[in-house]
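All protein chains of the complex are present and in place, except for one that has been dropped.
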Amino acid sequence: MDITGQDVAQSIINGLCMGGTYILIGLGLTLILGIMNILQFAHGEVYMIGAFTVYLLSVLNGVNLYVAVVISMITTAILGLILERVLLRPLKGQFLSYVCVTTGLSLILQTTIMLTFSKGTKQLPSLYKGSFEIAGAYVSRERVVAIVIALLLTLILYTFLKRTKYGLAMTASAQNREGALMQGINPNLMSAMVVAIGSALAAVGGALGGSIFNLDPYMGGLAFMKGITLIVIGGLGSIPGAVVGGLLLGVAESLLALFFGAQMGIILPLVLVIAFLIFRPRGLFGHD
Amino acid sequence: MTEQQKRLSKGLVGVVIYALVLALPWILRSGLGVGKGTYWTHILILVGVMILSTSSMRAIFLTGEMSLGTAGFMLVGGYAAALLSAKAGLSPWLTLLLGGLVAAAVAGLVAYPFFRVKGIYFVICTLLLGFIFLYMAGYFKGLTGGWQGFQFYDISPQITVGSRTLKFGTKTNIEYFYLTVFVVSICLFFMYRMEHSRVGMVWKSIREADVLAKSVGVNIMAHKIFIFVVACFFIGIAGGLFAFHVHALSPTSTPANIFHFFTSVYCLMYMVVGGANSFYGPILGTSLFMVLRELGRAVGEYWPMIAGAVLILVVFFMPKGLVATGEYLPVWYRKLRGLFKGKTPSSA
Partner (left out) sequence: MKKTLVIILTLLLALGLASVFAVGCGEEESTETTVAPTDTSEAPTETTEAPTETTVAPTDTTATGEERELSIGGIAFLTGPGAAGAMACKAGWELATAKINDAGGLKIGNDTYKVKLLVEDDAMSVDQAATAAQKLIHQDGVTFLMGPLVDACKNVIYPICAEAGVMLANVDTCNASAQLKYEGNTDLSPERPLFPRFHYANDEIIPYLIDYMEENYPDAKKVAVCGVQEECTVALYEWLEGMLAARGLERVGQLEQMAADTADYVPPVTRLLSSNPDAILVAVSTPTTWGFVSKASRELGFKGPVMCATHLDVDFANTIAGGGNIDMFGAGVCMSDLASLPPQMQDAHAEYQAKGYSAADEIADVYLVGYNGLWVLLQTIEKAQSVDPQVVYEEYQKMTEPGVLQTLWGDGAYVGGLESTGVNAVLNYPYWINAIGSDGVAKNVQQVFVRVP
């Protein structure tokens, strides 16, 4: 088989587009990890619930797709707030308990969704059908929409973190928890905010993923894995890191799949991540 | 009661329970009939396999690190044992051991780099490693048979004395049950001895205060690597035991596959629900959960939800797990009584 430059260009474009949906789940994970220092195992399920909420509204009840996405963001943000208040806050800093509670929660959410919606594979309406051609490479329109939305949301989040009082407080407590506490920043408020924002972003990711691929109650597991992969590459807790990590992961997967086949496109990024964790635990953009 | 009498009674209870376990297949056969007995013996074998995995997982946790790669190492052990027997023609007795050794060797390779990170980062490493093993088994399908799985019905451990052959792995499952009990007991015995020796104390000191342990001259890295490798050896053996019982392995990425990440989550659940601080916790948790699950086949779809809810409830209300039920009951009783009397529990 000859792989031409054309194919490589095509794959890079595909990869960049894919990165868009990865970024959105990664952002939530990285924020929660940075500020609360816990790995939210149920984050993939929040992503899945976001997608199913959009499905419930737009496919089953005929609400406009973009309105449905906004409602879904609000719903998952509220879910995030409840989750933080009821499950995470009472467990002050016990590492094993966090792992147990979030994995237990992910099992519960998966089963709930599976039992609520019938078991068939589902599909959200396409964001924008078809593809267009640039210099011989084909670009899928819906993927372009996905990456534009993802980058836009990242930009908004970044501005929020750098320009507003709450955003700065959040960045501060991510960088130095004790210091932030001494400045009178309420860590509980920060935690609640970060889980809510992260969950809302994951919901958008789920909606984009659900319209490009399809929906099933187990989709969160794979998304979660992509999420950890990209935040490790980008640097845990770093927002620019998550963006670059997401795009890099998308391109890496696409190119590796082109050269070594679909399965290696999945395995090799995982090996890469373990290498990153071991040799450069702070990732590309993280700080010690 | 003196200390010695306490120990004696404890030991006697242990012996009685052990004898009961040994008699279980026969009790089941006479109580439920031959067919149902056979089926339940099959379940008991799987329980045994999972007890070994869960206890090994807990052994790693003794140093304070959580491995979610349990299912992955079971896969390595299981495939190594099965492939060495089926393709290289080695005796299953040998490959059962070799499966464990291969898993331990793999663990040894990754242990040093993995233990350079701690806490959640170590969890991520092991979690991803489990996935890598699963996908690899699917990828090298020339060797492993890929998704479609790998079957080897005619290979079972057997003993030949003169003209007599005892095959472990027949229709009744009884022989294999005893083999499982035998192997699992030996492994558990080793783990128990390690935990209650000086080395076990060192592990606990690492978990409680690693900086302090280091300052008194404990080589933390060496201890962590040692326990990780040993535990993965046992997990590999569990994988081999599973392989020679079911006689088929497959790396499908469905959550129910025993080699999938979810098995690691279930192991974690068995361990925490049973009681992560007690040696008997994983044994209790695994037996209880797996038997209940089988009894409740009718609610099969709801199972993950029930299990998840139980896990969360236990973390919140019984952090020491089910083994400590005795401690919790009086507390709850006092609280309840306090509620009815309108007083706070402390004043009651």
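In order of appearance the chains are A and B, and numbering begins at 1 in each one.
In this section, contacts are C-beta pairs under 8 Å (C-beta built on N, C-alpha and C of every residue); 3 or more make two chains touch, one makes a residue touch a chain.
Just so it is clear, the model here is predicted, and its values are computed rather than measured.
Interface note for the absent chain: among B:166, B:222 or B:313, the touching residue is B:166. When the whole complex is considered, the residue among B:199, B:248, B:288 or B:324 that touches the unshown chain is B:248. Listed for chain B, the residues touching the missing chain in the whole complex are 4, 7-8, 11, 14-15, 18-19, 22, 34-36, 38-39, 42-43, 46, 135, 138-139, 141, 145-151, 153, 159, 161, 164-167, 170-171, 174-175, 178, 181-182, 185, 242, 246-258, 260, 294, 297, 300-301.
As for the chain not pictured, it touches chain A at residues 1-4, 7, 10-11, 14, 18, 114, 118-123, 125-126, 129-131, 133, 138, 140, 209, 211, 213-214, 216-218, 222, 253-254, 257-258, 261-263, 265-266.
We adopt the following convention: only the chains that are shown with their structure count from here on.
Interface residues of chain A, counted against chain B in their complex, comprise 33, 37-39, 87, 90-91, 95-97, 99-101, 103-108, 110-112, 114-115, 218, 221, 225, 228-229, 232, 263-264, 266-267, 270-271, 273-274, 277-278, 281.
Chain B contributes residues 61, 66, 113-114, 116-117, 119-121, 123-125, 127-129, 131-132, 135-136, 138-139, 255, 261, 265, 268-269, 272, 276, 301-305, 307-312, 315-316, 319 to its touches with chain A in the complex.
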